[in-house]
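The complex is shown incomplete by one protein chain, all other protein chains being positioned as in the whole.
On to chain A.
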């Protein structure tokens, strides 16, 4: 940084302790590229050195003080100017004065609280970085280094399976089951779908993993849905009584842990969307939220040969029938997903007595051409 070819300038380098051995993590940048950053966890200390290298040796560098900051920041893209800092730690490295030589400063942030995970989304970005500032009269010399932060969770205490019977009266009743409601990022979703009544001609069925990013609050809520993965789980039309296995490995997808109401600024939630497409391109779907969490991955995961869960008949309480949303033939697949209402589908208000037991629809004939 030099002005008009004169005046002293300096390069600032931040060297973290143990940089050679520290793990890194890929973090998406705003332009969609990925960069490798040093990885930190909540409560971990940050220490290291700041090297200031003078560009023109022999000349002095005047400054109004040198400081290092550790910052956690949420940036909403529609509100660029406003960055919300949720963490801000400052250490003074040098009092105002002059630098004559290349100088190093040690710094140390002890057991820093890092409550959230880094995130780069469609409308929002959460980042952590170290910033060294050499304060000068006209322009400060600034150096920022982004850091990756992962939040680790332990196994959830409650992790019940998701089991539900849904359908459209007289044409389709299915019961699906996912073995858990909370999955870690390298987990495997194992499940099963029972077809209790099929009177439509299904062409295929897929599971989509949808990320819903919610930003803003009150009246200015923005929802952004993104289909992370589409995974065909069935080809062709089943008949009554068939059961279809589900097995989705999550490790291969670009997922983050579920984030709920981060600093009252945004949320990132994940949904499993079960979509059936019939011969006339009509789509029937059912969304279920799942919670994703990050597991400390010191133990290498081994192949998940998870046994297929034995499904017990649904008990009376969960016997509630929920209507599929039915979307008229959409222009394209993508459109339909984005156009579809994203709110939680309202449970069918009708009391269960009014709804005929699915069994009563049972009919032996495979779906036949009308």
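We take it that a contact is a pair of C-beta atoms (placed from the backbone, for glycine too) under 8 Å apart; a residue touches a chain by one contact, two chains touch by 3 or more; residues count from 1.
Keep this in mind: contacts and distances are computed from a predicted model.
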{"item": "Omitted chain, identified by the protein name its UniProt record gives, among \"Histidine-containing phosphotransfer protein\", \"Zinc carboxypeptidase A 1\", \"COMM domain containing 2\" or \"Guanine nucleotide-binding protein subunit gamma\"", "value": "\"Zinc carboxypeptidase A 1\""}
{"item": "Sole contact to the chain not displayed, among A:11, A:26 or A:232", "value": "A:232"}
{"item": "Among A:39, A:152, A:168 or A:244, the residue in touch with the chain that has been omitted", "value": "A:244"}
{"item": "Interface residues of chain A (partner: the chain not displayed)", "value": "202, 204, 229-239, 242-245, 247, 249, 251-252, 302-305, 308, 365-369"}
